[in-house]
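Left out: one protein chain. Kept in place: all the others.
Moving on, here comes subunit A:
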Amino acid sequence: MDCVATGGNVKVLAKAIHSLSRIGEELYLEPTEDGLTLRAVNSSRSAFACFLMSPLFFQRYQAPPDQAFRCKMPIKSVQTVFRSLSSLERSVEKCRIEMNNQKSRLRITLHCKHGLLKTHNLSFQDCECLQAVFDKDNCTNVLRAQPRLWVDTVLHFPPSLEEVCVSVSSDRVWLRNHVEDDADSSKAMMTELCLSSEEFDHFVIGSQTSITFCLKELRGLLVFAETAGLPISMYFDEPGSPVVLSVSDSVLDANFVLATLSEDAHQRNNNKANRPRAELPPDDFMCDDIDSYLIAMETSDLAGPSYEPQPQTSSSNHKSRRLSDEEVDEKEEEEEESGEGQPNKKFCSLFFGSVLPASSRPTNQTMQSQEVLASDSEDERQSE
C-alpha cells in the first residue's frame, strides 16, 4: 500500500483517527481497491466505527496487490503521529502512508513546512477482518441534520452522561438522558430536549419508537463531522437493533454502528419490576461502561470457512445469539457465558459478520446477504 494525502485531507484523516480513538483501543486498517478503510470496535463490542477513504480522497492511492492484507495496531501509536491538530493544520503539507510487509512496519511520513520530515515506522499485527453487519438502507427511521444541530443538542447533556434516549414521532424528536433503572429517579436530573422536524434536512419516521444508545461514540463522530462540515444521518429501527450514524461525501464514508438497549430492558426500565436475576460475575467488561450491552461478534479469517448462522436456543426474544466461529476469542466466550446465565444485562444485539475476500464477494453483497443478522433472532430464523 502506498497512499498520499495532501492539505486539508491530512486533517480529515487525523480527525477520523481521533474519533476512532473514542471507540476502541485498536485501529484496524485495510487498504482495498475501494479505498482505505479504518475501523475500530469497543471492548464490549457494542460500538463499531468504520471510515472509508476512497482512492479519490488521496492524491495518490495504490492498494496492495495482495487483496488480503489487513492489520491492526494500537490506536494510541497512530494518534501520536497526528497528535497536534493545530500544528498539523499549520505545518503539514503532505502525509504519505506506506506499508512495508517485509519489515512489518506501517510507515507514515509527514512532510511539513520548512522541509521538516517526520517519519513514523509503526509496528502492526495481522488481524482478522472486522465488519459489523448492518443495513442502514432498510431502516424505517432516518434523520439527517447538519453537525451544528447535533453539537448544540448534545451540548446540553453533561459530559458524564453515558447514554441518551432518542424518541421520535411523525414530526418531532425528543432527546433525554437515560437514567439507569437502579438509580433513584427522584434524585436523578432529567434533561429533555425536543427538536422539530423542520430542524432536520431529512426526516423520515416509519415507526414511532424510542431508542437508547451511548453518547460517547456519537460525540466522537461529531468531532469529525463538525470539522468536515458534513451532515450526520441517523438510521434506526426499533430498540435493540443497532442505530447507524453516518457521514459521507464524495470521497469518504463513515459509519458508526451503535448498540441500542433492547425492548426488554426498556420495559424493565419503565415499570421497575423486580428482577429475579442472578448477579453477574465480574468479567473483563465490568469496568466498561457498556457492560449493560451484550454483543455477539463474529470474526473469521480469510482462510476460514464461510460461517453458518446458528441461532442459539434463546429463551427471550431479544437475547443475543452467537454465530459459529473458529476464532471466538476468550472475551466472546466470557460474553457467551454471561449471556446464557445472567440475563441481568440489558441485552441487545449487534452482530458482526465475517466478510469474505472482496475478490469472491463484494462487501455490499455480503452485507445485504447478512442484513437480517442485524435484527433479532426471529428474523434470523427466517433467513435460514
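One rule holds in what follows: a residue touches a chain if its C-beta (ideal position, glycine included) is under 8 Å from a C-beta of that chain, and two chains touch if they have at least 3 such contacts; residues count from 1.
In this text, contacts and distances are computed from a predicted model.
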Per UniProt, the name of the complex member that is left out, chosen from "MIP18 family-like domain-containing protein", "MIF4G domain containing b", "Lysosomal dipeptide transporter MFSD1" or "Cell cycle checkpoint protein RAD1": "Cell cycle checkpoint protein RAD1"
Residue among A:6, A:59 or A:77 that touches the chain left out of view: A:77
Absent-chain contact - pick from A:3, A:36, A:95 or A:122: A:122
Candidate in contact with the missing chain, chosen from A:91, A:146, A:210 or A:248: A:91
Hidden partner chain, residues of subunit A it touches: 73-74, 76-77, 80-81, 83-84, 87, 91, 105-106, 114-123
